[in-house]
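Every protein chain except one is present and positioned as in the full complex.
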Amino acid sequence: MNYYAGIDIGSTAIKAALIDDEGKIVGTHIAPTGSSFHKNALDTFMNLLNQHGIERQAVKFITATGYGRKLFKEADDSISEITANAIGAYEAGKAFGGVRTIINIGGQDSKAIQIDVQGNVSNFAMNDKCAAGTGRFLDVAARNLEIDLEELGDYHFAGRNAPLTINSTCAVFAESEIIGLLAKGHGKQEIVSGIHYSIARRTVRLAKRVGIEDRVYFDGGPALNKGLVAAMQDELGRELVIPEHPQTTTAFGAAILARSLFLAESKEEA
Amino acid sequence: MNSSEADTYYLSRQAREAEATLEQLQDDFPDNPQAMQYFYDLFHRVYGQGEIIKHSGKLVGTTCIHAPEELIYAFGATPVRLCNGSYHYDQIGADFMPAKSCSLVKATLGSLQAKAAVPNTQSLDLIVNPTTCDQKTKASAMMSAMGYKVEDLELPPAKESEEARLYWQRSVRRLATRLRELTGNKLTRKKLQHAMARTSRAQTAFRTLHQLRKSAPTILLGKDAFLVTNAYFFDDIERWTAAVEQLNNELLQRQQDGFQAAQKRAPRILFTGSPPIFPNLKLPILIETSGGVVVADETCSANRMLYDMTAVDEWRLNDMVDSLADRYLKPCTCPIFTRNDDRQRRLLQLATDFKVDGVVYQAFSGCQVYEMEYRSIADALAERGLPMLYVETDYSPDDMGQLSTRIEAFLESIKTRKRQAL
Amino acid sequence: MKTIKTAINNIDLRRFRFWLQLFFFALLMYGGYFAIDLGSRLPTFACAFNEAGRGGICYLFPLQHQLGVPSSRLFSWAGLAVLQGLLIFSLWFFALNKAWCGYACPLGTIQDWITALRNRLGIRYSRYSQGQFRQLSRIKYLLLALMILIPLGVGAALLPHEMGTPFCDICPARMVLPMFTGDFSQLTIDFSSKTTMIMTTLGLLITGLFFTGAFFKKRFFCFFCPMSALHYLLSKPALLKLKKDGNKCTSCGDCYRVCDMEIREIADEVNETNIMQDDCIMCLKCVAHCPEPDALKATFAGIPIFSSTEQGFIKRMHKGQKHEQQ
Partner (left out) sequence: MKRLCTFAPWLLAGLVWHGSLQANSLWWSESMPHTESSSTQHAHGGPVEIRRGIYHKNLWLRTGDSLAKGSYLDEASVDTSNAKIFLLDVKGEIKPLVAGKPHGAFGVNFAMPDEGFYNLYLISEQFSESTRMINIAKAEVLKHSCREGHDHVQALMSPRQHDELPLEIIRLRAPAENFHSATHFGDNVQFQLLHHGQPLAGASVTLYTAQGWRNTMETDANGKVSFMMIRDYYPPWSEFKRRHRQDYVVQAVHNVPADEHAATSAYQQTRYETTLNGSYYPSTRDYRSYGYGLLLGTFALSFTAVAVYVYRRRGQQRFKEVRFDEDN
């Protein structure tokens, strides 16, 4: 039985995904990137293999993606995370009846990708210059409000009155704005939902530059945050397709690409 | 540090930046044409070791392609293009330029500010500053504040009307008078004709290079082509022409041998937008290291500077000077003009001629005119079914990460599309 | 075939045009001495007043005569002669379109020679401003209208018989062309009647103006010539066409710069393919001075006969610089 792996070395977390011959996902593993991401990436990969009891040789092809893709020597090939995300979302989206637009909010950037019917990237826009509207913004806010990331979702729905408008376009200023709002005695719930709406507005504007087609796929770590998902759906005015492991879609895409590249190479040799 | 050490210090940081780029140009790519060695050495000597640019007669700096160099040569002076591409001078220029402003103008002002500038132009006798975009127009006051003699070459904001054309012809003629005061020489028909002949020989060489780059698979990488045209900024025109003619012969040989400078299915990229000026060849190099190949460009550091030639009906002084003026205004596709139909048409024509797969549109952050034209160019290209990547960057190397992601994603989308199309 | 095509496209148009104009000049001015008679419906100034030497007659002369017959006869079956004349004129015209002006017209050739003389004397040529250009280019239509209405007036006995050929009286060709066959009789004021006196005075004033105009402005008279107006009305179906491929045009304006008639549309028009304008004389200097391959071309019945090439442009512009090698 051959296996294929995709490793997404992101700015905040390293995600690895493993698929078998038929392209079904065998398992995924997530670990923080930390400082020496080369060792951490290797460990994440080995942990994933051990979890499922698969030897290193069984993994025929590894594709690396993400910021650190070029420096991960283990990988046989590297691909940009936009293409990997597109392939992963396209595959995962089939279960939900096909997706055409992908919104990904990563640790330090947010991306909007439009793919055509065959799944090829036709247009994409990235915001990787400013931390506002990215996962970092949520981390900073959660730390200031002393809430865990997972609880952000519940706080969003617990809010009684309308969400506050956090109009700061910069993650650093947002911090001071949150503290100001707290001092004025606003509830944490309104602040959290305000933050969600501010991120949602920015991301939808990014997506508009690319053009929004039906069934929008939403992945990346923050996709786990139900509050943010609700805000996004409200801003977009349409349902969002959320996979059950939103963080590993890119790695999954890289794995699928590894499989197709391996099959293509073996066909050429044969 | 006193000023002389400071100068050497600046020189050394500037030199390191240039050397790094030169090494990238030479080592990251296998089998560069031998004829390119002349250009590598030239840049090494001028940028790396700060060799002084030899010139006969007065040295006249120009800050844009609109300054007619034939006129400057005819007065016995030597033109040198001052547009600067080094991030180091960009930092110096940033001291007296607004935060979000064009890196090119910042770098140019920075190089003028630094006494031991690279390329080392020593003392400029005159700077001819065509009033093109806002920032270059405002920069002229700053240049004269630095103590340089500056001649503002007034450019009309629109170029379609006859009034604009006559206004520009008068500006060029006024420049001729100013050059006469500067050099004390008299403009004669023979001198101007001789200067125009030399420039047209250089343009002929460039056009041959331009035709050769149409061959598919491509035989010359875009980064070399940019280096060649960047050398035109300061190199002696006859030596430059000879070197380019030699390069053309070698490329012709390569074409016959069926030599491939990039992989077979490398996406053929048309580069447009803000001019890549040595050592800021960051984007072309990135494209070509990520597997693409820049086959054609529409920028004022290459095609727009050298492509269009002058036609003269009667070889008389007045007619020749007016023909020169027309040649520098009418075909210009610079975004400072109100309409950009010419530029759209030029891009679409280059796309068909060079069988281009995708367009990379570079806009220096802070350059509003290029940023504003992005939408119309994108629509025009989309109509033709050409994908376009809009990249907003500046001279700083620290956005390489984001850029490489975008470039790779763009190239991959083209590759898959091409594989699909097969 | 390819080599012939490139050879034609790279010819030195200036020399080719000089010899072709000389040939047509000899044909139309001295053809008569060799018993050449191309008929009286020529779409160019083969002046009828050059009785002995003319190789054919400019159609405007018989046209005015035919329109000058009494109205009763003109609008009867006899009027068909006018249509028949127009038909033959059109057939001649369809062959060369406005190249009749640029290559065949003796008066045009003389103006080109005067321009060459001015150039050798080192005197700068003048250009019309855009406003002047628009007004002046309407005069030829006015002259064409007068040339048709006045003979009709003569036919209807509203005007004296001496005004039978109004345009020929004031046309400089009547005075200038016979001089080339030694006949200076046209340089006279005809006092036999008030009408002839006024008309011949006008004619001589215009001839004086013609010489100065042609000296300072390239192809001065062609701007006001009713023949060019008549041509333009029939120019659509002509075989020889001037075609432009707007996409290849970088609007560098070289064609506009060298155009003797200062036609802006040739450089600015990028959508139309057939860019024939009413002032154009199809001298094809624009095609010769266009650096973009196949941007401008002259086609005869659809077959491109002369198109712009880069090598041709470079060769011609180099030819202009005799001192280049110093």
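The letters A, B and C name the chains in turn, as written, and every chain counts its residues from 1.
In this section, contacts are C-beta pairs under 8 Å (C-beta built on N, C-alpha and C of every residue); 3 or more make two chains touch, one makes a residue touch a chain.
Given the structure is predicted, the values throughout are model-derived calculations rather than measurements.
Shown chains touched by the missing chain in the whole complex: B, C. Residue-wise, the contact with the chain that is not shown comes from C:188, picked out of C:132, C:188 or C:273. Touch with the chain that is not drawn comes from one residue among B:13, B:138, B:173 or B:198, which is B:173. Set against the missing chain, the residues C:130, C:181, C:201 or C:277 yield one that touches it, C:201.
Touching the chain that is not shown, out of C:175, C:199 or C:259: C:175 (per the contact rule at the top). Considering the full assembly, B:186 is the residue among B:45, B:100 or B:186 that touches the omitted chain.
With the whole complex as reference, residues 122-124, 126, 175, 184-185, 187-194, 200-201, 204-209, 211-213, 215-216 of chain C touch the missing chain.
On the side of chain B, the interface with the absent chain consists of residues 170, 173-174, 176-177, 186-189, 316-318, 321, using the contact rule stated above.
Definition applied: only the chains that are shown with their structure count from here on.
Distance from the chain B centre to the chain C centre is 45 Å, each centre being the mean of its Cα atoms.
Chain A and chain B have CA centres that are 40 Å apart. With centres set at the average Cα position, the gap from chain A to chain C is 74 Å. In chain C, there is no position where the chain touches two or more neighbouring chains simultaneously. The residues of chain B never reach two or more other chains; the list is empty. Against chain B, in their complex, chain A makes its touches with residues 67, 79-83, 109, 118, 120-124, 126, 128-129.
On the side of chain B, the complex with chain C involves touching residues 160, 162-163, 165, 190, 193-194, 196-197, 200-201, 204, 207, 211, 307-316, 318-319, 322-323, 326-327, 330-331, 341-342, 345-346, 348-349, 352.
Across the interface of their complex, chain B is touched by residues 119, 122, 124-125, 129-130, 246-258, 264, 267-268, 270, 285, 289-291, 310, 313-314, 317-318, 320-321, 323-324, 326 of chain C.
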